[in-house]
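Every protein chain except one is present and positioned as in the full complex.
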Amino acid sequence: MIPDERADIGIGMLGYAFMGKAHANAFRKLAYIAWPPPLEPHLVAVAGRDERRVTEAAERYGFERAFTRWEELVDSSEIELFDNVGPNNLHAAPTIAAAEAGKHVICEKPLGRDADESFEIWQRVAAAGVTHMCAFNYRFVPAIALTRQMIAGGEIGAVRHFRAVYLQDWGADPNLDTWRFRADEAGSGALGDLGSHVIDLAHALVGEIGAVSAAVRAFMPGRSVDDAVSATLEFTNGAIGTVEASRLAVGHRNALRFEINGADGSVAFDLERLNELTVSRGDGRTTTILVTEPGHPYVDLWWPPGHVIGWEHTFVHELDHLLRSIASSTSVGPIGATLEDGYRAAEVCEALAKSSKRGRREAVVYRTDAALTHAR
Amino acid sequence: MIPDERADIGIGMLGYAFMGKAHANAFRKLAYIAWPPPLEPHLVAVAGRDERRVTEAAERYGFERAFTRWEELVDSSEIELFDNVGPNNLHAAPTIAAAEAGKHVICEKPLGRDADESFEIWQRVAAAGVTHMCAFNYRFVPAIALTRQMIAGGEIGAVRHFRAVYLQDWGADPNLDTWRFRADEAGSGALGDLGSHVIDLAHALVGEIGAVSAAVRAFMPGRSVDDAVSATLEFTNGAIGTVEASRLAVGHRNALRFEINGADGSVAFDLERLNELTVSRGDGRTTTILVTEPGHPYVDLWWPPGHVIGWEHTFVHELDHLLRSIASSTSVGPIGATLEDGYRAAEVCEALAKSSKRGRREAVVYRTDAALTHAR
Amino acid sequence: MIPDERADIGIGMLGYAFMGKAHANAFRKLAYIAWPPPLEPHLVAVAGRDERRVTEAAERYGFERAFTRWEELVDSSEIELFDNVGPNNLHAAPTIAAAEAGKHVICEKPLGRDADESFEIWQRVAAAGVTHMCAFNYRFVPAIALTRQMIAGGEIGAVRHFRAVYLQDWGADPNLDTWRFRADEAGSGALGDLGSHVIDLAHALVGEIGAVSAAVRAFMPGRSVDDAVSATLEFTNGAIGTVEASRLAVGHRNALRFEINGADGSVAFDLERLNELTVSRGDGRTTTILVTEPGHPYVDLWWPPGHVIGWEHTFVHELDHLLRSIASSTSVGPIGATLEDGYRAAEVCEALAKSSKRGRREAVVYRTDAALTHAR
Partner (left out) sequence: MIPDERADIGIGMLGYAFMGKAHANAFRKLAYIAWPPPLEPHLVAVAGRDERRVTEAAERYGFERAFTRWEELVDSSEIELFDNVGPNNLHAAPTIAAAEAGKHVICEKPLGRDADESFEIWQRVAAAGVTHMCAFNYRFVPAIALTRQMIAGGEIGAVRHFRAVYLQDWGADPNLDTWRFRADEAGSGALGDLGSHVIDLAHALVGEIGAVSAAVRAFMPGRSVDDAVSATLEFTNGAIGTVEASRLAVGHRNALRFEINGADGSVAFDLERLNELTVSRGDGRTTTILVTEPGHPYVDLWWPPGHVIGWEHTFVHELDHLLRSIASSTSVGPIGATLEDGYRAAEVCEALAKSSKRGRREAVVYRTDAALTHAR
């Protein structure tokens, strides 16, 4: 074996299902794609309650050990980065414990089940002084990263309108059951699961959301969470917009779409065509950029122009960014989402729910210190 | 000349600009396209304040006479149908006077400058017992008429979501001046001009709008009307949705788009590709129908399949429908928009403005009788 | 009636079916759309064999008289422009007779049933000294006219590749019968009916076709003409390309599409989205122009930007161009297709058929004088 002198980093993962597969795949790929990797990921252990399944997951993805209790991850001194891809009700305690044990943390979205829980996670982890990330992976789609660059560079001028949807339709199956339909485990439904993604993008691309008006609905019987939300957004910079999230938008498998209109131009994106970005100016023309050119964000990792990438690649970019941040002892923001960003999305989601209940526009008040004690 | 025994109908038109051209063109075309026409349109007179221009318009479009006072149209016994394509502040008095003189009336949208004025136009015209129409021409796009048929036929099941935009960008020119920017003449801005179209479609396709939450904005200096609105809709049948209208959506010349998600399927439409309708089911497939097939609404008037029509054809369908309604002494509804529909759209637009001002969800209350006196 | 001092032009039309409707509609529209019209079209007479139907057509479209013999059109001194929209086997004799009677002529495509007949029509009409046009209406699609301007202006550089299809599927119906399936009446099948359109565009946009290789096929039993052709083109300027025409391309109602690649850029067009033109440069971007902007060809006749036109409008542009050419005593070329262009397309179609039969590349030899006598 060729000797390898690069520093590595021990990874512990809580969970091994859909998101676990996406993260494990990304760790394995970045070792040779983001060459040379900032830190070589060393897959130490994966934890899950089902011994047979967690053991198979370890074997499949190359983790050295399988644990049935997440506390074992926290206790392992080899683990330096704790990756929480478990269900929402397992976000708070393990993430906080890992951080307080000195491990860097990444936690899947939504951060907590509500704003309070999300705030506490952020505050406790931040106090621990570790690097932290909330896994809003869509920030790492090259076309979306390019959108951010364009807006930051003034290419479309002051933003006036934002509209976004995140539409799926798997919730339309009346026979389906999952922890995602139960309020105590998931916190909310489409709101936190899908809405939080587009809320985070609104914030990352356009700016702070100041007030919201919403209609949140549960259409399907037997579920204690919402199925859909339609909302109006008001940004503090003066822009206005709409956002929708639904698990019942029949015909859409995974349609995250947004459009942003500025004083000088517009950009539009559709996740089902994630290699493309559509740009308009005030001249009756619409330009589709195939975001695979040299210089486009993250693209240099991959293939020649026109050789398109897929959904999974967002995780490679995200985790590579996290490892670089750890290696350089810097925050993952503003390019990546910190746990503060995770909390802020949760605050907006809660304002959406409140607005729908109270029938009024809700100002979104973001807490900024640790004064609040979690009191559920 | 081959003798012609068909009944005809005398047309008088107030206005001759953009909409005047569209209506005059439609009257001339339907005489041979909707063959045999229900009533042969006889272009009696056109009225406008500028004598030179109204005289040229008469010559151009084939009106027998040109008037500089709209009252002359009302006084003409040859005129049986009064077509009001004038600016918004000339909708109420002439339309009411024409109806009270026993003429059938069609009035461009928005009906009045606010809900009160719109209500009065409707009430007074309805009391006169004539046939009346509000010119929401997009109901007569074949793809939109097909949408209505599909929804009415249960093809997409109970509607859950509606989202629509009507985006233009001509308002982004800071040097432009027009009556459309002045509140006393136009009533409102994007709200009444563009928003009313999608509000009417929401109502015609999905059902009654029960409540709204909105952010209405004036971004451009020097205009006494709004430039844009973003809003959340709640329908009385349980569906929710969003609607946006803007004159500042840079990159969009005339983008009226909507999508409707039902329990069993979805439909989507884009005016810039008005011959197409996109339909989805819960199977990961999206089907684009080229709405030029035999049996598709209005299509039999025109050309073989695949030979697409344009924006102007909506007016031919609309006015043909109006003449057939007059010939058979029936209402233009529910396929066409009556003045009641024009009023209802105005009531929703006013609720949007109120919601934005008051920061709360506004229930939309539709007046149904003539109790109210117009008190401006 | 307002007095009208403009010169008019008497029109006589042979045929009243599909193309007759399209041409009659265009003559009626251009009188007020292309304002002021170069010459006011005066619909003198229409001719057809079925007395009842031709009489109804005259009444419908506003022709003063209906004839059952085309010779009556030729004999009428009021008719100054002879519009031949009859079947292919009625193109030669009436068009020649009309021209020799001093009338300007426009003839539908394909000009003749073969190259010899097409050549004779051209030669005889040209010798008569009248203005003449072959009705290749797609030259008058604004997006295609814009393509020509762009190429002529050097915007895409030297052309290297041309690829075009004209695909329809109505021929897949085995029960259909029409003169279009009979060689003695139609001359050829998809080749002359559809192929001639894209051949003409190849010539008008890219340049002279020097040689062709083709596979021509008749798939359906009982028809004496071809159903489809696939071919390779070699232009005299060095460009190469492909062309296909089919009546059996299931799923395509009317798909005329082309793409042209030059040294500096590319353009692409699709008739089913005829208001759009797609342009590419060597930068991984693709721009869709909505061809409804001020300054775009023919667009000033119509509506504001974004208000799209349809298939029928090509005929308005074409006939307006013809009337302007007549009024100014100039050729309709190079913007419109002359009968020489009609002949040249026929020569290419015949080369395609020969190549398929002989299994070799056929050089296309264009005759340029009147030496040949038609000897069928």
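Note that the chains take the letters A, B and C in the order they are written out, and that residue 1 is the start of every chain.
In this text, a residue touches a chain if its C-beta (ideal position, glycine included) is under 8 Å from a C-beta of that chain, and two chains touch if they have at least 3 such contacts.
Please read all numbers here as calculations on a predicted model, not as lab measurements.
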item: Missing chain: touched chains present in the view; value: A, B, C
item: Options B:Leu290, B:Leu319 or B:Leu352, residue touching the unrepresented chain; value: B:Leu290
item: Touching the absent chain when the full complex is considered, from A:Asp50, A:Asp75, A:Asp184 or A:Glu312; value: A:Glu312
item: Chain not shown: contacting residue from C:Leu111, C:Ala214, C:Leu256 or C:Val364; value: C:Ala214
item: Absent-chain interface as seen on chain C, which is shown; value: 156-157, 160-161, 163, 165, 167, 169, 172, 211, 213-215, 217, 219, 228-234, 238, 240-244, 246, 248-253, 261-266, 279-282, 284-286, 355, 359-361
item: Hidden partner chain, residues of chain A it touches; value: 1-2, 4, 18, 22, 24-25, 28-29, 32-33, 35-36, 55, 58-62, 64, 66, 168, 170, 252-255, 271-275, 290, 292, 302-313
item: Chain B, residues in touch with the chain not shown (by the definition above); value: 283-290, 292-293, 305-306
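Following the convention adopted for this analysis, only the chains that are shown with their structure count from here on.
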item: Chain located farthest away, centre of chain B as origin (C-alpha); value: A
item: Gap in Å, rounded to a whole number, between the CA centres of chain B and chain A; value: 43
item: CA centroid of chain A to CA centroid of chain C, Å; value: 56
item: For chain B paired with chain C, centre-to-centre distance based on mean C-alpha positions, whole Å; value: 37
item: Interface hub residues of chain A, defined as touching at least two other chains; value: 284-286
